[in-house]
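Some chains omitted; the rest stay in position.
We call the chains A and B, going by the order they appear; numbering starts again at 1 in every chain.
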């Protein structure tokens, strides 16, 4: 698919900004990357392939995602850690009515605070639909499809 | 090296498409990314540095690669698993007679189906020669140069 370079670039930067916002613990910035009625969902490839509905996280609007982040900040108890995202292969594979269908691969490394242990926490694919509000790209849908059936203990931060 | 942006982008997308085709188990799509007489080879850096001929996979045309995929589909017995590619740093380092010399880094994470265990399966460099057939880029040569002498058991899918 041949796209205007500026469009491709803007979409790519949206994908990168999400990853960096998580890694730098600017979780409050994530909501602004979602469209007002945007959907953010984290589910296994196993479930998606079988159309099973269960998801680890499923928010259906910007406000819901904001709620989720707030609850994480004030209510969750977990061992201190951070993520590091590697995201590659951003591809725009289709377009309809101004919404771009986008794919990319990710791996998230989790680094524990107390001993510095690093491990592959999750790998998978982002299946996004991106719309432009003026010049600014936003996720209308962001599906995180993770590869492994085993997801270690609690998923604290968004992927 | 300064390239037309559209050329750089098209080459990059070719590299990304190969990775995603493997990860999404669309192996039959790989042959179409190779030129008719394209070469696909997977060999260790150790062997390549010493000009030793042994390769793990070595196909010399699109048809040979297609055969290899077919045999994998119908004849191979292996434990169910999938790959996740991270590819980064796509660089066009030269051009001669319409063929672009391209480098990129990869890491492939392997995820086992039965228990979801994820591990670094292979890392290395792609050393590609890319030609254009009309507007479509194809690999005339794709050498996968893997870093580690130890490659776990069987290499089932192409890297």
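FYI, contacts are C-beta pairs under 8 Å (C-beta built on N, C-alpha and C of every residue); 3 or more make two chains touch, one makes a residue touch a chain.
Quick caveat, the model's predicted, so the values are computed rather than measured.
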item: Full complex stoichiometry in copies [only 2 chains shown in place]; value: 3
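Quick note on the criterion: only the chains that are shown with their structure count from here on.
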item: Averaged-CA centre spacing for the pair chain B and chain A, given as whole angstrom; value: 27
item: In the complex, chain A residues that touch chain B; value: 2, 5, 8, 86, 88-91, 103, 105, 107, 120, 123-125, 147-151
item: Contact set on chain B toward chain A in their complex; value: 5-6, 9, 13, 15-17, 19-20, 23-24, 82, 84-88, 107, 109, 111, 113, 115-120, 135
